[in-house]
Structures are given as structure tokens and as C-alpha cells.
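Quick one: structure below, then a few questions.
Missing here is one protein chain; the remaining ones are kept as they sit in the complex.
Chain naming follows the written order as A, B and C, and within any one chain the residues start at number 1.
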Amino acid sequence: MHFEREQLIRFSHCDPAGIVFFPQYFVMFNGLVEDWFDDGLGLGYANVVVQRRVGLPTVALKCDFQLPSRMGERVRLRLALQRLGRSSITLALECRRGDEVRVRLQQVLVTTALDSGRPIAIPDDVRAAIERFELAVDAPAASVGERR
Amino acid sequence: MHFEREQLIRFSHCDPAGIVFFPQYFVMFNGLVEDWFDDGLGLGYANVVVQRRVGLPTVALKCDFQLPSRMGERVRLRLALQRLGRSSITLALECRRGDEVRVRLQQVLVTTALDSGRPIAIPDDVRAAIERFELAVDAPAASVGERR
Amino acid sequence: MHFEREQLIRFSHCDPAGIVFFPQYFVMFNGLVEDWFDDGLGLGYANVVVQRRVGLPTVALKCDFQLPSRMGERVRLRLALQRLGRSSITLALECRRGDEVRVRLQQVLVTTALDSGRPIAIPDDVRAAIERFELAVDAPAASVGERR
Partner (left out) sequence: MHFEREQLIRFSHCDPAGIVFFPQYFVMFNGLVEDWFDDGLGLGYANVVVQRRVGLPTVALKCDFQLPSRMGERVRLRLALQRLGRSSITLALECRRGDEVRVRLQQVLVTTALDSGRPIAIPDDVRAAIERFELAVDAPAASVGERR
């Protein structure tokens, strides 16, 4: 199961070589995680972070930038869950254009108390929503366009 | 041998949790690589990129964010060479405050023709400058404060 | 006549006070101008900038930040033409949430040769497309949702 959306490469993403300046990919993928919380998990990212004061900092990432992306291209950003720990969420992220993989990324987030920064167990409803998202892949009749 | 400098954590680096938003670290480390070219290697980063049209895109990175950094802190950014390939430069990068490691990063850059994006061999003078920088570590009498 | 779209306020737009860091508004409005070129004028922003090498730098702006915007809010960004000069385009831009005006901005862009940075007359097809966009407002039967 994965979650994905289109992303337009904008002028503000690009560097003097006319290609995406790589830190901007992390900003885009951060937006994808927000959209996953909003639309894929139905949790409301801002509600989790602002009202419930749950932080989701990144603690580790591994990234390959295989091909550059250029201004005006419409790429696809894709997210799949790799592992769900007690307080960590490991994601496999990709930026593609058609069959061409541009960027491949593994990113580990942890749930924290936003104000102290201390790790906390993933809240029950967040865990349940992620498990439901995962289970969808095993449902034989599923016809979600985004299935692998 | 390593190259390092101080970095003030600014308001613009920080997120709603009051800590550095992680893509900003990559912007800071990009600045450190520029300063290494300018001050550590004596090459002039802007001259290499703008006049000579040599690109230095990042093709891979691995990163651990061990502890957060907060607005107003003065951290140290540190760069050491790990490997010099035909067209790739592998760097070990760190952000520390005192003995505390905040971020540890391995980043692989490649030299490219800026306009086509194609990899090129590391230009001779760039390679020579990096080798000189490395050799400094073997000089027995060296007393550079920045030696490991 | 105006052009508008919704904008989600994301984590990456916000500062340690939990509100949009003001330079991020200019990045958002830059995206709105791109979308206006793509969808309002039918010109293809990236085509104009990248293939035709026409730059659109900002030469002046006046801005009032009336109320803050917070993470998770869906605001509306709105663009209207104020003046079309020989090589300048003056835009009135707004960020609103419902009836509440958050930001009001006047921004002057000029068309330039991207590589030299020198001002050039607005290309004929760009001028024609902007004039068509403007004339739409006088059509009595127009029922565009975005009319004032």
C-alpha cells in the first residue's frame, strides 16, 4: 500500500543549475507526510501537532538522488510504510517521473512530546490508523488506484 | 584533518517546535562545503560553479539526527573527507555543540558539467587541493587546532 | 478579474511562534504567479522561463501583514492585475481566509532576458494573454466563479 500525489517542480525549488536544490526534496516529502496524515490516515496533521502537541521529528534518513528534476516538471511523490515501532515510523519515499526514479529515501520519524522533545509511544489512534492503512493492501477486492 | 566553523542557529532555521527544521541542516552544511572550497581549499566555490560551470550536486546521503538544536545556540559544523573517487567526493559532516553530537551525516557529491548535468572527472586543481588538504593530517609536526 | 487558488499552510511555512514566517508568503505568491501563467494565461511558466529564457524578477513590493496564518489553515491566494507597462507587470495579491484579509501585497515584476538580466519588452504573446485575461471582466455574461 502506498500513498502518493503529484508535485509540480517550481522556480523556488530550483538552484542556479536549474534543478531541484536537494534540501527542497525534504520539504516536499515533509508535505507528503502531512497529506498522508490528512488524507491517507484521516488524522489531521495540524491537529496532531498543534492541538495535541505531538511532534514528528526526523531522526534518520538515507537518500539516493538518482536523476535531477527540473522546473516545470510534474513528478509523483510516493510514501510506503516500512516499519512501525513503539515510537518510530519508518517510511520509504520516492520521487518519480513516469518510470524514472529521481529520488529514493528512507526516513525514520519518531513521535515526541512537542514541547519537551522526548519520545513518546505512538498514540493509539495514530497507530490504529496506520495499521488500517497497511491492512488495506491485503484486502483482495481493493481497487485503490495507488496499490502496488 | 577536518575543516570547521561556528554556526548560529537562527529564527529562520527553526520550526514550530522551536528546533532546527531538518532540511535547514542541509542548507547549513552546503554553506560549510562552500566555505571549505573558499577557505580550506583556496579554490573559490563561486568561481568553480559560476565561471568554470562545474556542478557539485549531492547524489547520496545518510544522516542521523541525534539531538535537536535550538534557536540562539552556537553549534560547530565540521567536515572531513572520507573518500575521493574519479568524480565523487564523500564527506563526513557533523554538527556538534561542545561534546554533544547533534547531527552526523555522510554526503556524496559528484562533479558535473553544470549545464548538461553529466558527471565529469574531478578537475585536476580541485583534486590537487583536496589531496593537499588531506596530506596535512600526516605531517607529524602539524599543530592545527582542527586536527582530530 | 482575478485568479485565485487555495493554499494549505504547512509545517515548513511556520516559525517558532507557530505562524507563517513572512518570507514564505513570497514563496507562496511566487507559486501563484506560476499557476496564473500556467492556468490563467495558458502560457506555461516554465516554458517562458526555461525554454524562452525570459526572466520575471521582482523589482518592487509593498506589503501589509494584517493577521497571522497558522499551520493547517487553508487560505486563499488571489491575484489581480493593476497595471501593464512596457516591461513591467504590477500585481495586487492577497491572502485571505474567508472574509479575513491576512496579507495584502503589491508586487511589480519586470520581464528580462534571463541570462543578461536586462529588461525587455513584455513578449507579444504574454501581453496578449494578459490583455485577454483582463478583458474577461467586462464580458457581461461571464460567470467565472472567481469574478469579483
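Note that a contact is a pair of C-beta atoms (placed from the backbone, for glycine too) under 8 Å apart; a residue touches a chain by one contact, two chains touch by 3 or more.
Fair warning: this is a prediction, and the values are worked out from it, not measured in the lab.
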item: Touching residue (missing chain; options A:71, A:93, A:108 or A:122); value: A:71
item: Chain not shown, touching residues in chain C; value: 16-17, 19, 22-24, 26-27, 30, 49-50, 55, 57-66, 68, 114-115, 117
item: In chain B, positions touching the absent partner; value: 8, 10-12, 18, 27, 30-31, 34, 44-47, 49-50, 70-73
item: Hidden partner chain, residues of chain A it touches; value: 11-12, 14-18, 21, 23, 71
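We adopt the following convention: only the chains that are shown with their structure count from here on.
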item: Where chain B and chain C are represented by their mean Cα positions, the distance between them in whole Å; value: 36
item: For chain A paired with chain B, centre-to-centre distance based on mean C-alpha positions, whole Å; value: 27
item: Multi-chain contact sites of chain C, meaning residues that touch two or more partners; value: 11-12, 18, 71
